[in-house]
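A protein chain is absent from this complex, but the other protein chains hold their places.
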Amino acid sequence: MINAFTFVLLGFLIICAISTCFCKNFLTSVIIFMSYSIIMSILWMVLESPDLAITEAAVGAGVTSLLFFVTLKKIHSMNDKNNEDNKAPMDEKEKDRSADM
Amino acid sequence: MDLCTNFPMFSIILCLMCGVVCSVLKKNMARYVTYGLLTVLVVLSAAVLGYTVSIDGSFIYQMGHFGAPFGNELRAGVLEGVFTVFFSVIMYLSVIAGEKHIYEDVEESKINLYYTLICLMMSSLLALTYTNDVFTAYVFVEINTITAAGLVAVMGNGRAYFSSAKYMIMSLLGSGLLLIGITLLYDVTGHLLLSNIKYAVVTSTIKEYAEPFTIIIALITIGLSIKSALFPFHSWLPDAHTASTISSSAILSSLVLKAYIVLLIKIYYRAIGWETVLETGVNDIVFVFGIMAMIFGSVFAIAQKDVKRMTAYSSVAQIGYIFMGIGIGNAAGVVAAVFHIFAHGATKSMIFTSLGGIKEVSRHSTKLDAIKGAGYRNKVASVAFAVGAFSMVGIPFFPGFVSKINFADAAIDAGGPKMIVILVALAVSTVLNCIYFFRALICLYTPVSDPGGRLTEEVDNTKPTAKYIGAMAFFIVANLFLGTFSDMIIKLITRGLSMFS
Amino acid sequence: MQAVIDYISSNLFEGVAIILFGIGFTTLFLHPNLIKKIMGLNIMDSSVYLFLAAKGFVFGRKAPIVTDGVAEMESYINPIPTGLVLTGIVVSVSVTAVMLALTIRLYWRYHTLEMDEIMQIIRKEGK
Partner (left out) sequence: MSRVRTDYEKTLWRKIVRFVNGEKDLFDEQSGFNVETEELEDRRHRNFFEEAELNKKKVQIAELIEERSEETEQRAVKLYERFYRLFAVITCVAIIAILLVTVANLPDYGDPDNPANNEVSKKYIEDGIKDTGAVNIVAGMILDYRAFDTLGESHVLFIAAVCVMILLKIDPDSEKGKRFISLENDRAYEPKNDPILVWATGILVPIIIVFGIYVILNGHLSPGGGFSGGAIIGAGLILYLNAFGFKKTERFFTQKTFSVVSVSALLFYSISKTYAFFTGANGIHNIISKGTAGDIISAGLILPLNICVGAVVACTMYSFYGMFRKGGL
């Protein structure tokens, strides 16, 4: 009933999940997370839920990962390590406000 | 079918629509829309309460063209009526009392968004109270979580962002457990409506899944108690309540935490069945953690130097009271817990808003040594704080006293070792409450010399507005009302709880 | 051994979903880094959805789209879990967006993503 294909996909799913959590580099782990989402959407195809497969492919693998990428860009960790002083100056408004806290 | 039965649906959808509209209005317009909405909500909820009292029963409102097991449903009874009236009144008063602070603390262009969040928060509170469907409850729990995080973060400083993130993380852990609990519940019963789940539980369907069922109850309980900051999971609460603006603190502590407890009681009574819960023994675990929260919350509160933070820790202790009441395991305990939801909600929101007034005249600080003598500088706020302190400590004629009496009654009903534990815990907790609230109160009324005249100048600059005074007066009246006419409210609660099952 | 094989053959999807739930839950709870926490949140949510979808599946039945005019329960899987998951996916993407926005703000303010370090800085600044 459950064929080898499903086994492989589920195995991949667990490997992806674990390596997403343990990977040191954010960019790599976002990309692994993307593949996790795509495998998930294939699994939903296997489970006869095409609605979910489309939505997960568009939302999970598409938009969520894009948001992760743009966040990484904003926090300057796309190319970390070698540019320590590439960080944004402290937000001015914050400084004013935190002064009277 | 009476027109009144449509009011629950109208009030929820009106909240959603007003919230959406507020996001495009100017700040003052958004404020008027919010006040109008809250007025309408008070009226509608009161109408629902009056209707349910007059027919002496509850009604089910079918959302759409399809009946019982197929579509969504709302359900309103006496208890729901009381809850929604209470929620809308407290929300109204908190927003009005904190209006000045909202305009000061929130960035100019984002004030209308703050009111948007208030409207949507109100919709989730109403929906959590009225809903008769576990998955709808999950969706609105998420709405509640996101809006609450927004209300904390709106302050716009680092501490607020940090507290908001911490709140989100803990809360999402709770949502995850709640979601998997709901999933398992759907799996073993095949229904999502509370009444149908109960039917499946009562009939034989559930018998072969008795073991998973205990786990389901435990998961839902843990999930919701993380979200309402029961003792070991309380770490987010003091941060979130201290960092936000006054209205947000009041709303968070008196409404948001309570909505989850209302949902939990609803699920216990209407979906799982109170007897089943007692059989599994989940209530004993809740009881133990409730007692621990009562003691440890107060101990932590004593250690605080900041009155606002102290009040936040006092919330941890009071949440402990409520869970302890649920955990006692008899009907009287739950009645006392529900009454304490009202008592604590009314009192804690008053204390937080009064702290807003005290803060203005104490060099923008709520540290214990800063608020010395504030009782003479801002009289209204200090009187309100004193009333709140009396209520939390348990002086007669204030709501806190009534709920303590009720808890003791319920304990004596229960008997056995639980009775002794509860009575000892109540006594210890009362003493601890006395220590920290009276210390704050004494500080408040200690006369101080004012060498540079700076404090007087501050007082002159910050005359409390008429709205603030009105709101505080209304708060005090509401508290005294809850304290003196408690019999009537307890009768309503008992009536409402008996309609649940 | 037989018990393990039985368990796997009858609960494969559910077991994997629970393991993923555990991974996500632990990451959200314990990983100090905010970005990793958010990924853990996503993994946790989608694992519950996998569980739900697996519970709706029935052997030998098709997706619930009536194409050939046959509307009998015996030919389609249970549509309810699919609908619930559809709702859930959108909820989790909204939560993710809010959390990421908070992360950016915290980074601008404190220059770090570790919750522990931020807490230490706040404590120090408060004194």
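Just so it is clear, A, B and C label the chains in written order, and each chain counts residues from 1 on its own.
By definition in this document, a contact is a pair of C-beta atoms (placed from the backbone, for glycine too) under 8 Å apart; a residue touches a chain by one contact, two chains touch by 3 or more.
Since we're looking at a predicted model, the values are computed, not measured.
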Neighbouring displayed chains - absent chain, whole complex: A, B, C
Candidate in contact with the missing chain, chosen from B:L16, B:L278, B:A331 or B:A408: B:L16
Residue of B:E80, B:E99 or B:D187 in touch with the missing chain, whole complex considered: B:D187
Residues from chain C at the interface with the omitted partner, ascending: 7, 10-15, 18-19, 21-22, 25-26, 29-30, 54-59, 61, 63-67, 71-74, 76, 78-84, 86-87, 89-91, 93-95, 97-98, 100-102, 104-105, 110-111, 117, 120-121, 123-125
Sites on chain B contacted by the missing partner chain, in the whole complex: 1, 5-6, 9-10, 13, 16-17, 19-21, 23-24, 61-66, 69-72, 107-110, 113-114, 116-117, 120, 123, 127, 133, 135-136, 139-140, 142-143, 146-147, 149-150, 153-154, 161, 180, 184, 186-191, 200, 205, 209, 211-212, 215
Interface with the unshown chain - residue positions in chain A: 1, 19, 23-25, 27-28, 50-51, 53-55, 58-59, 62-63, 66-67, 70-71, 73-74, 79, 83, 86-93
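By our rule, only the chains that are shown with their structure count from here on.
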Between chain C and chain B, distance of the C-alpha-averaged centres to the nearest whole Å: 28
Inter-centroid spacing, chain C versus chain A (mean Cα positions, whole Å): 12
Computed distance of Cα centres, chain B from chain A, in Å: 35
Multi-chain contact sites of chain C, meaning residues that touch two or more partners: 24, 81, 103, 109
Contacts with two or more other chains, residues of chain B listed in rising order: 157-159
Complex contact set, residues of chain C against chain B: 21, 24-25, 28-29, 34, 37, 41, 44-45, 48, 51-52, 55, 80-81, 84, 87-88, 91, 94-95, 98-99, 102-103, 105-106, 109-110, 115, 118-119, 122
Residues of chain C defined as touching chain A within the complex: 9, 12-13, 16, 19-20, 23-24, 26-27, 31, 35-36, 38-40, 42-43, 46, 49-50, 53-54, 56-57, 59, 61-63, 65, 77, 81-82, 85-86, 89-90, 93, 96-97, 100, 103-104, 107-109, 111, 113, 125-126
Residues of chain A that touch chain C when the two form their complex: 1-2, 6-7, 10, 13-14, 17-18, 20-21, 26, 29-30, 33, 36-37, 40, 43-44, 47-52, 55-56, 59-60, 63-64, 67-68, 71-72, 74-75, 87-88, 90-91, 94, 98, 101
